[in-house]
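For this depiction, one protein chain was excluded, whereas all remaining protein chains were kept in their positions.
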Amino acid sequence: MENFTEILGATRQATPLVHFITNYVTVNDCANITLAAGGSPIMADDAREAGQIAGLCSALVLNIGTLSERTVRAMLLAGQTANLLGRPVILDPVGAGASDFRNDTALRLLREVRCAVIKGNNAEISFLAGGLAAARGVDAGPENLVTEENLAESARRAQQLAALTGAVIVISGPIDIVADSREAWAVRNGHPLMARITGTGCMSAAVTGAFLGANPYAPLQACVCAMAGMGVCGELAHEKLLAVGGGNGTYRMLLLDAMSRLDEATLNARARVDGFRLSPHSSPCCNAAFFHTAALQSKN
Amino acid sequence: MENFTEILGATRQATPLVHFITNYVTVNDCANITLAAGGSPIMADDAREAGQIAGLCSALVLNIGTLSERTVRAMLLAGQTANLLGRPVILDPVGAGASDFRNDTALRLLREVRCAVIKGNNAEISFLAGGLAAARGVDAGPENLVTEENLAESARRAQQLAALTGAVIVISGPIDIVADSREAWAVRNGHPLMARITGTGCMSAAVTGAFLGANPYAPLQACVCAMAGMGVCGELAHEKLLAVGGGNGTYRMLLLDAMSRLDEATLNARARVDGFRLSPHSSPCCNAAFFHTAALQSKN
Partner (left out) sequence: MENFTEILGATRQATPLVHFITNYVTVNDCANITLAAGGSPIMADDAREAGQIAGLCSALVLNIGTLSERTVRAMLLAGQTANLLGRPVILDPVGAGASDFRNDTALRLLREVRCAVIKGNNAEISFLAGGLAAARGVDAGPENLVTEENLAESARRAQQLAALTGAVIVISGPIDIVADSREAWAVRNGHPLMARITGTGCMSAAVTGAFLGANPYAPLQACVCAMAGMGVCGELAHEKLLAVGGGNGTYRMLLLDAMSRLDEATLNARARVDGFRLSPHSSPCCNAAFFHTAALQSKN
């Protein structure tokens, strides 16, 4: 993928305002990583203002990590306002599959809000693909993590959900998949320590919101840049941790440090992004034709 | 107390899922310390999913630090589900005694949910002992902190509340008391800086949740391990702070570092845990017969 790292500089140039309706566990991390990535965060989760705030912003991030009836109402209103105004909506269906309330909310958001990006782990995306496609015969078995072994199958699932929703699908994990209905990319950056602190998934969605807010016509590139960027920061933080010593607390701080200091040259040098294309009617495991650094057209 | 430090390794082996309904002030700290202690946190505070999420988890932590009618309803539902399924419930009655709403909620939770552990400071535990026992003539005067002087009296209060509730009672402070109706233990780890940052009490309850989720048949040992473990981490963080310099921010980070790096050998070497037994009909101050490193049987 050419030039996707330019997304970072464009974001810092534009300082896009990003509206979050997100869980209260990692909300501070989301605000700080948004600032570090070049955006400006606003949190507003009540229906009395969610539409109006969404209207002020360049992107909207909906994260269902801690839900209530009140915030679901706000998500729907904010999402519909963003849709009307053509602003990208990023959905992070945290815990989809774990409770009926999360499941119903995630599926309702997908039905009533047009999402530009849906980002989840493999289990969450599998749930959504299965839930949405129940009447269409798509069978999505849950996988815990994307590995080299199930990569092509996971990418196919992402592309199926992309085709159903029109969204770019991001499956986060040791390998991240970024796909729309035509192309899929694998991002092999990151470090296992990222899973030992809370919020790295939510932060990835926040960075995606900032990048997409500043680059609304390049959703696939923005997502690849966000996942590669977070992953590279996770690696840089780990390298620094080895040098200075410490544990999870230090690592958490170093991750935010890395994002605030990340530049395009570093991202370019360290990003490990590979594209592959699946032919539409083939079996999912045998025809992932890898191609590298293909130029992508804007999808929007 | 023999072998209580094995609780730590067993937790890291099992990675127990812990459900939290907790205040939004320290919720991120609770999530991160749970991960550092070897558990996996889920926050869900709405009645629409609280029961279902509790059913997925190995332990439930209820913390009343910031309450609303909505979250109280979720606490009751989650607590009753955990009871039905035999999963341990840890209650942290933050601020009990400070407002009628907190008092009523804490006492209602005690009446309607069977708690495996109740952890509070001396004032909170005194309030609960007095509130629950109002009709039984138990008079519990509030003490601010457990000291060597009021240790035996505080332990007796803990044991009275343990007898009333069937729970293990933890009184946190410069000296921590861990007691069931038969035995009481004093934990003399920790550092005064722990009280200069927010959330160390909530984090102790979180660690207790992780330890008890992985070791449900050893509630007394799990509580002692959690309080000694947090205390040892507070000491290690202070020693590191002296070496690197800094203030409250650095200390907060180092505390999380220490928990993520704590091992059984260190905990064993540094834990300062002493047991004592109070004869049931004696005056509370004169017959605390101390005994050290007594083997405890599982209570559950």
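Labels A and B are assigned to the chains in the order they are written; within every chain, residues are numbered from 1.
Following the convention adopted for this analysis, a contact is a pair of C-beta atoms (placed from the backbone, for glycine too) under 8 Å apart; a residue touches a chain by one contact, two chains touch by 3 or more.
Only a predicted model underlies this, so the values are computations on that prediction, with no experimental measurement involved.
Asker: Going by the contact rule already stated, which one of B:Arg48, B:Arg102, B:Lys119 or B:Arg157 would touch the omitted chain in the full complex?
Answerer: Considering all chains, including the one not shown, the answer is B:Arg102.
Asker: Among A:Ile42, A:Leu107, A:Leu145 or A:Leu164, which residue is in touch with the absent chain?
Answerer: Touches the omitted chain: A:Ile42.
Asker: Per the definition of touch given earlier, which of A:Asn28, A:Gln80 or A:Thr266 contacts the omitted chain?
Answerer: Selected residue, touching the omitted chain: A:Asn28.
Asker: From the listed residues A:Val72, A:Leu254 or A:Ala271, report the one that touches the chain absent from this view.
Answerer: Reading the full complex, the residue touching the unseen chain is A:Leu254.
Asker: Can you list where chain B touches the absent chain?
Answerer: Looking at chain B, the ones touching the missing chain are residues 23-26, 28-29, 65-69, 95, 98-102, 196-199, 246-250, 252-253.
Asker: For chain A, enumerate the residues touching the unshown chain of the complex.
Answerer: For chain A, the residues touching the absent chain are 24, 27-28, 31-32, 35-36, 41-46, 48-49, 52-53, 56, 70, 252-261.
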